[in-house]
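Removed from the display is one protein chain of the complex; every other protein chain stays in position.
To keep things simple, chains are lettered A and B as they appear, and every chain counts its residues starting from 1.
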Amino acid sequence: MFNSSGVALELEGFRQRYSQSPHWILNGLDFKIKSGECVALVGPSGCGKSTLAKAILQLLPQGSPSEGGLFISGQDPRQLSQAKLRKLRGKSVGLIFQDPMTRLNPLMTVGGHLLDLLQAHNPTTTYSSRKKQAEELLERVGIHKKRFLAYPHEFSGGMRQRLGIALALALNPELVIADEPTTSLDMDVANKVMAELCSQCKEIGSALLLISHDLAMAGKWCERMAILNNGKIVEEGQSRQLLINPKSKTGKTLVNAARAREGEKTPKKSQSKTVLEVNCLRSWHPLGGMLWGAPQWVKAVNNVSFQLREGEALGVVGLSGCGKSTLCKALTGLTPIRGGEVKLENQQLLTLQSKQCQKARQSLQMVFQDPLASLNPRMTIGEAISDPLLIHKIANQKKAHEKSLELLEKVGLSPASHYQKCFPRELSGGQLQRVAIARALTLNPKVLICDESVSMLDAESQAEILVLLRNLQENLGLAILFITHDLSVATGFCHKIIVLNNGHIVEEGPGIELFNQPKASITRKLIESCPRLPQENL
Amino acid sequence: MEISSRMARWGAYIVAFYLLIALVTPIFVAIGILPQANEGLGNPIYDPPSFAHWCGTDRLGRDVCVRTLEGSGVALQVVFLAVTLAVLIGVPIGIISGYIGGSLDRFLVLIMDTLYTIPVLLLSVVLAFLLGRGIPNAAVALCVVYIPQYFRVVRNQTAQVKAELFVEAARSLGAGPLWIMRKYLLGNVITSIPVLLTLNAADAVLVLGGLGFLGLGLKESVPEWGSDLNMALSAVPTGIWWTAVYPGLAMFLLVLGLSFLGEGLEELMSNSKLISNK
Partner (left out) sequence: MSRGKELLRYTATRLALTPIMLWLIASMVFLLLRVAPGDPVDAVLGSRASDIARTALRARLGLDQPLLTQYLVFLKKLCQGDLGQGLISEEPVSKIISQALPATIELSLSALIISILIGFAVGFSGIARPQGKVDFWGRIYGISTYAIPPFWAAILIQLFFAVKLGWLPVGGRFPPGLIAPQVSGYLILDSFLTGNLTALQGALRHLLLPASTLGILLSGIFSRALRLNLEKTLQSDHVEAARSRGISERQVILKHALPNALLPILTILGITIASLIGGVLLIEITFSWPGIALRLQEAINQRDYPVVQGIVVVIASLVVLISLAIDLVVAAIDPRVRY
């Protein structure tokens, strides 16, 4: 049933732009995928990866100009009639999207989505045969057919993406395009979803084009890889070779950034005085249904103890839902603490009056995961940074203004007077995270809590932010509590790591030791699910 | 995009035109270019439009043209007063209720929801019935009607923005509730107010007219479109059209202008939001 040429997708000098702008998003692409091949397309953000997926299926706004050759199984979709194009979509090419939630019709059942698709392409079949086929498809991607009548919102992210895979592969297409299929998923789930996707593609013999920003993941699942930058393929080759020895400039930057954040060795740290001591900390949330019977509790953080020294970075690692975020919130006072003690610079936080406590808490500040969301969109960068001083009435407007300039220079945003007047949406993710760090430093804290502070940034910005944090730590003697789901990042950055599971500490020690000899099963799981770049000596 | 900006521009022109009329008409009347609105004894009654009376005269021989022109000033005064009051009361209550939450919030929501379910005209009829006639009275009656709308919008938006990360970040910096409401919530919440304000102003013009039509609202002598239309109603079966057409047309155009402005603004804003999100 596949075409004889054996080429699933072929691009020759392909150019694509949107009708409103003269700038070509894709500018002379030469690229080929053979039948049954698994190819990754990687590149920095904004390089045109996602535009390509839509351009192939002609999903861009009507009248978007394109030039050059584009052939799917030997056919040019731009030349096809509406009816034939409709057949091509779904039958020859399956598309898997980034965010499975918004991509499903909220009013249609899971089974309904499959039936709808089968009916659209095989209108002559009977309902019962279609239903049987739909159930088989669900079972194939690991969804029980009992859930045929469930609605998308009742599914977890991983399950939704499995349904996405079933929909894309339902008609055995020759080519499957997966556009960042796991970005919105948890590491562990992402791993399983990718495994499912690859094995399904192998089974039916489809070619897979995986679009991703994650080099390690792309390398793990695809044998061939192409790097896209400024709308052109800048490098192409075997994944392993490319990741060990990149030739192009973009390739080198991307690989170096990815390696830098994996951080091969754990830094060493000499002894210093303790600034934060946490003993048997408990933070429980009450569960609903308190009216009847004894209250039930979600023990989000249970009996957690650790010490943090001046100039030290302590990593807290775990899967999502392990209690990492609750720990942050408990320490910053955003969630009530139910027991234990927190000693900050020899002051017992839990016994202090609220006024004094607020003052003591000034030396403990937090940097959040999503830098854009953590800044008020209606405040300029300068206002955001100086706001803590005004909240605590430490400085007047003029002094606060000067302080914000000084801090912006400190986090490497210069000229500071330019950035000060910007609004958050005008800056990039990496720049915003610098702003967030500057804001956290305004009150001269001793302890900085970084809650997944680099996980939303691309590899390059991640590496830069980590370097910035390290420099600040050395210059100011900051103690950093570094919370992340990514064991490899923590290993490279932190002096010591604790692994959390179900609110407990299950293992602790220097990162490199955890990596080489994991004891707890959860640690092993973390290591397995986190794809790493191939090593030269292996 | 193009339609909405064009609509907003038309709307702004129309509203500006009415403001101009409201300012200029009293001056013209004062210097004698236009006759007094309540002066009709010397004129023939139900006189069709002529050179002396461009829009004819009504049952009492009063000049329809002057009354219609002066009506714009009256309507704008009442509506401006009512909507401003409603914003000044509804917005702070909404923010407080949304941010503090809990039983206070539930109580306020119940009261406001109840007020909201009563049809606007019915509620204002009851209020106008008991507040009596006059510009401030009518403004208060209208304002009570619109408070729940601002409350709902602001409260729901506050509850939404409250869950945003930047509010949590502000709390982690040690900001108190008042500080957060003033510096973090207010600016993000009032973005939808201008649109609601213009649309409500449009609605208020209609409701004021409705009150006047039912014989409520302003004093009888005040040239108000609704009450003039009520007076015109009895003459309709005899085919006297000019007393009905002009006040209604004036009202229609003002409401149309305000609605265009509101609709246009709404789309411009949602479009700019889309662009900034990208």
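Brief remarks follow.
Assume a residue touches a chain if its C-beta (ideal position, glycine included) is under 8 Å from a C-beta of that chain, and two chains touch if they have at least 3 such contacts.
In this text the structure is predicted, and so the values were computed from the model without any measurement.
Residue in contact with the omitted chain (choice from B:Leu60, B:Leu88 or B:Ile111): B:Ile111. Residues of chain B that touch the chain left out of the display are 2-3, 7, 110-111, 113-114, 117-122, 125-127, 129-130, 132, 202, 206-207, 209-210, 213-216, 225-226, 229-230, 232-233, 236-239, 241, 244-245, 247-249, 251-252, 255-256, 259-260, 263. Within the entire complex, the positions of chain A that touch the omitted partner chain are 57, 59, 82, 86-91, 94-95, 97, 99, 102-108, 116-117, 120-121, 151, 153-154, 167-168.
One rule holds for everything that comes next: only the chains that are shown with their structure count from here on.
Note on chain placement: the centre of chain A and the centre of chain B lie 48 Å apart, centres being C-alpha means. Remark: chain A residues 332-334, 358, 361-362, 365-366, 368-370, 373-379, 387-388, 391-392, 425, 436, 439, 443 touch chain B in the complex.
Across the complex, chain B meets chain A through its residues 164-166, 168-176, 179, 183-184, 187-188, 276.
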